[in-house]
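What you see is the complex with one protein chain gone and the rest in place.
What follows is chain A.
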Amino acid sequence: MSQGTAGGEGAPQVLPEGKERQRKRRRRKKESKTRLVRSSLLLPEAEPEKSKRTVLACNRLKTTKYTALSFLPKNLFEQFHRLANVYFVFIALLNFVPSVNAFQPELALAPVLFILAVTAIKDLWEDYSRYRSDKEINHMECLVYSRTEKKYISRYWKEVKVGDFVQLRCNEIIPADILLLSSSDPDGLCHIETANLDGETNLKQRQVVRRFLELDSEFDPLKFTSVIECEKPNNDLSRFRGYIIHKSGKKDGLFKENLLLRGCTIRNTEEVAGIVIYAGHETKALLNNNGPRYKRSKLERQMNADVLWCVLILLIMCLFSAIGHGLWVWQYGEKKKPIFDVPGPDGKYLSPALASVYLFLTMIIVFQVLIPISLYVSIEIVKICQVYFIHQDKDLYDEETDSQLQCRALNITEDLGQVQFIFSDKTGTLTENKMVFRRCTVSGIEYSHDDNAKRLAMYQEPDSEEEEAAPKGGTLSQRDSICSHQSIKVMHRSQNTKTHRRTGSRAEAKRASILSKHTAFSSPMEKDITPDPRLLEKVNECAKHLEVMRSHEQPLSHLSPELCDVFDFFIALTICNTVVVTAPNQPRQKVRDRFELKSPVKTIEDFIRRFTPSRLTSGSNSSSSSSLATSKSMHRFGLSTLSSTSTDSTLLKLEEKLAYSAQMNNNGYSSQQGRTAVGGAPEEGELRYEAESPDEAALVYAARAYNCSLVGRLSDQVSVELPHLGTLNFEVLHTLGFDSVRKRMSVVVRHPLTDEINVYTKGADSVVMDLLLPCSSDDPRGKHQKKIRSKTQNYLNLYAVDGLRTLCIAKRVLSKEEYGCWLKTHLEAESSIENREELLFQSALRIEKNLHLLGVTGIEDRLQDGVPETIASLRKAGLQIWVLTGDKQETAVNIAYACKLLDHDEEIITLNAESPETCAVLLEQCLQCVESKFSNNTIDGATGNMTVGFTPLYPPSSSVLSSLGLVIDGRTLAYALEPALEDKFLALAKRCRSVLCCRSTPLQKSMVVKLVRDKLKAMTLAIGDGANDVSMIQVADVGVGISGQEGMQAVMASDFAIPRFRHLEKLLLVHGHWCYSRLANMVLYFFYKNADVPAEVLIAIPQLYKSGQNMEEYQPHMFWMNMIDAMYQSLVCFFIPYFTYYDSEVDIFSWGTPITTIALFTIILHLAIETKTWTFLHWSSCIFSIILFFSVALVYNASCPVCHPPSNPYWTMERLMGDPMFYFTCIISPVVALLPRFLYRTLQGTLFPTQLQLGRQLSKLSPETRAQLLTKLNVKETMCQTRLFADSFSPSLGSNASDCYKADNQSTPLPASPQTRESLLREDTKADHKTDQTAAASPQGAVLYEENKLPSSASGLERSMGFHEVRCGTSEVESLPLGTTFPWSSAVDQADFSLLKWITSTPLFSHIGTVLQVSSSSLQNETQDSMCVLGSSLHVDFKGLKEESSNNLQDKMKGNSTDHCKNENSETTFL
């Protein structure tokens, strides 16, 4: 069917035979860069035969590696890429050499074959699942035009060929890259959702090829005779170039706006049709889908290194044996061959040299166990088990989406335990990408929308789902019935359910999944906004007034300014956007008959004509349709040249026409009202808003909550329905679209009520606030305005602190003269060919000024559940978290604050450079600054110099954490990633606690990851949900995809797919640790253990994760330690039986069997020492292996006397078991072999416990105790944080601290004994001293000191923050000096106190205690830091800070000292 002609590939042509050759030659050069596509319908039926030879890919998807035939050879070939396999096969083959062999060759082959078979079966299974999914995709159906039946018929995807005509309906997935030729949309538009490709959920518009748009009749494929010439298949998603050559010879350009990409989904467009340009593997989507990198875990790499060491040891051992053997043979001389030296089969004796060579090879076989063949198999098996357990973890299951974690890479589970850097996408990963309207401020009055907040809170309670679902049942069923007629292909649909929005409960999820088939943005959470009653009242009042005014024809200015603002605010929310309104059950339908003109004002004539009833026609509008210049239809700017001659004259008429048009508009209004009365109201609930960015939709939904709903939007008109007023039609004169430089968008409309020309602007607060009309402070109104502005600014700051995305809404009223004036230049700008963008930009700047502030909105980009907590605990686990996002800087920073990635008391370094040079300078400066800070030097006015770069968004309040956040934008990042600067960039980034890269491209994301991975040699993890994260996910050591949100691209590329971000915590901290620790242990001991530190403890103490990062459990020295221990053990296992049986009648088997038995016992007991947890599985496996050994030995030794020549251990075991010596040997050897290790473990466990062991210790406590202890730890943690926070925000708090301390002292139930008091004071001074020189203090003291800081800071905080639990904590300690009567009522308290103490008290290992006492250590940093600050000469600006921190310090020191001494007391009394 297909007749596309791929040039340069010798594709057959349809041209007449004679010319063909010559043309071909000519084309070969030219066509090497392009592809020609013709309609497949033009070909005769026989042609397909011919075209089969073409190299054009058909649409069949094939990702399988093997076919039934090629599986065996290909798989074996692949497996032999693994060095280990080659080695094992080599060993096995060596066994077949008679003069070398050590075992029966067949027997030696068995393990190798087993390994190969296991791997092969695994590969086969994987390939089969790939095959199945391919098949599923290949057998999806789509409508393809059939020439024979002259209509579109259903075909499988795989049958689609280049040149075919495909018709797609709403919500269908596009099967191939298709050139859009027809659309049911009147404007020739088609909306597609590209979530599968780039992770962006907003709808993109695609445009029918221009000439086909102008077709009067329905598009008929049979009449399509044009030839399309376009690029060769490439993977650039954002580019498509080509042209279509019509029969007439005319050429039309083709752009990416004309191309529907495979994998996208058609939305809101009933039907589209197009011709297939690229199919199958040549589609851009698939070309982008590179195969995943083969990932090898770090542990495995390390293990491989150690295996290489093993090889070396093996070779040395073999060499040693061989040389020894050679010498031994040689000493007997040539003639006097000993009788036991058996000559070769030919009767000749081997020369010593040859004998040693043979022995060398034999020894390789004999010692092959040194390189553990079973290790690789065991690892595979263990990993499969681990994957199974991870899969089965209930905590990683997401109820809403009914999805669980998927491990897609089986071989890197243990890498999860070693991650050092996390690179995260923002949208959809940290956030739900769901914008929810939270609060707003209108004319200086804040409406906090408490009810709305309550409602949102409801979504987080899963229990509420039932009640919530009930009242909405009606609409639900309605929607069901609506969707039923569209769900033709159920399977098709199933793809869509993934893309539904995040919701708070399962019922919500279901509902959302139904809705998602129709629109991209419609989750009840975003839609059903509960209005603030006060504001609602105002809106109603306002509307009432307006109604009255309109009926009495009063001017609007009679309205109070506040109400006026409220009204305009909502109008602006409603119309200042690019939201598309659709009814759910049908795609967008446009009513064309209301106005002739469908586009905004394009020319002066246009403008005049529009305001003229006589409908003057001119021919100019037909040429004004180069919509390709911009992608947004709403801001299509015509190319038509302005007829400058007529401008002046027409402008003269302007006034008059405008006056007329007002009248006309009113007519329009009334007619509208009539229409609305009929059909508008009931439909209201059904309207859906689709926007290019979700926050736009959020605002429209918010406005709708105030009964100010957008009911229709045409390119030149917006219909707004208002209470009491009915529908108002705003005539859109211009839409000045959003751009990242202006950071705002505006619409120029004519107000239907006042008939004024209004500019509504919506934009980032940073820019809009500067564009406001300067208000004079003289007149009261100006003052009022000023007050409003400052109030608003305050609220804005508050919103920002809350992590809300803020937008300012402003308005400007233009007089007609102003407008006319502006229009002139604007039209000039529009019509100019050169630097049109620049001119339009200038034009926009001209109109967006002197604005009147209406209000601000705070939109929440809702974080996923548990994101801040997860980030906090991951950070505690020593992970550095970078966020790489394509979002704009403000948004990204807001979110970073919201998810606690950045702290408000953190210094933020913002890098925004315009050129590589500035970037270099900035980096240099920042680095210096940071370094000087770290080395505790003065900041020497660096802040002053850094006008551009070092912009502390929030003043470095107390620099308590001495932590830095780095914010860098895409452009600067590009410079920073250049080889010259990358080192500096990394050095800076390393110092920062968190890094935020905004506006970064997918490529940059992957470059950053790569940079860190390669330069810092760190283990990296990338997490993302969209296709834009794919490259990053693939580059990282561990790629994690968020499943079930935005398509499957990220998931497909990932190694692990988790339903939500918060699952990362458990995945890393628990499973990662387990996998790593167990595998490390297993690699070291070649065995697998079930569990060690329990999950709760791992989650509760994220610091335990560091053990994995530092590779604590598998360190090089441990390998050697183990090798030495193994050597010792093997010597014991050998020599004890050797000396026992020396000079006895023991035969070779009766001696070998005890050795084997001893080895088994030793291994199992060794394992028992190393096993941290014994479940019945362990018991049974140990017992089972012993029983198995004996029974197999007994059976084997009794089974047959000559079965396996030459070995013949017949009856050996039976005889041995009757011999007491056997038992005595078997008992003493393991004991001797393991005593050292046992002793070592004991001493280590007692004296030098690792963190992990302490964690285990925790787990030994009773559950309640543990829970309480953990919560206590956490409470303290949070308190510390709160305190820091509080410190930074209320400096007065710090100064209160000393009072606080006093109060604390008074409240303490101190014992009456004056001695204690004295000692207390003594200790106090001592502690003061200590604080000054922490380093010099004795370790024990230091530890205690650290520990005690905890309660102290807490008590300092107590009063101001009202934490009463803390007081119990401290008073508990404080009451200790009572000594005789322990006031501890519960054993629980006793337990955790003692544990804490235990941890910190071991003097040698104070650092462990330090680490465990997170909060305390962080506090210590704090102290140190503040001390440093004290010690250094400070910038004047920091004076306040100094005071504050000194206060803090004082407080802390005092607090510490008291508690410190108390603890000392407590210790003595206790013991």
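Quick note on the criterion: a residue touches a chain if its C-beta (ideal position, glycine included) is under 8 Å from a C-beta of that chain, and two chains touch if they have at least 3 such contacts; residues count from 1.
Just so we're on the same page, contacts and distances are computed from a predicted model.
**Student:** Report the protein name recorded by UniProt for the chain absent from the figure; options are "Mediator of RNA polymerase II transcription subunit 20", "Dolichol-phosphate mannosyltransferase subunit 3", "Cell cycle control protein" or "Tubulin epsilon chain".
**Tutor:** Choosing among "Mediator of RNA polymerase II transcription subunit 20", "Dolichol-phosphate mannosyltransferase subunit 3", "Cell cycle control protein" or "Tubulin epsilon chain", the correct UniProt name is "Cell cycle control protein".
**Student:** Touching residues of chain A against the unshown chain: what are they?
**Tutor:** Touching the missing chain: residues 61, 63, 102, 129-130, 132-134, 136-137, 140, 173, 196, 262-263, 285-286, 289, 332, 336-347, 362, 389, 391-394, 397, 399, 402-404, 406, 487, 490-491, 493-495, 497-498, 513, 1047-1049, 1051-1052, 1074, 1090-1091, 1094-1095, 1136, 1138-1148, 1150-1152, 1169, 1172-1177, 1201-1202, 1205-1206, 1208, 1210-1211, 1214-1215, 1219-1221, 1224-1225, 1227-1228, 1231-1232, 1235, 1238-1239, 1241-1247, 1253, 1256-1257, 1259-1260, 1340, 1391, 1394-1395, 1397-1398, 1401-1403, 1467-1468, 1471.
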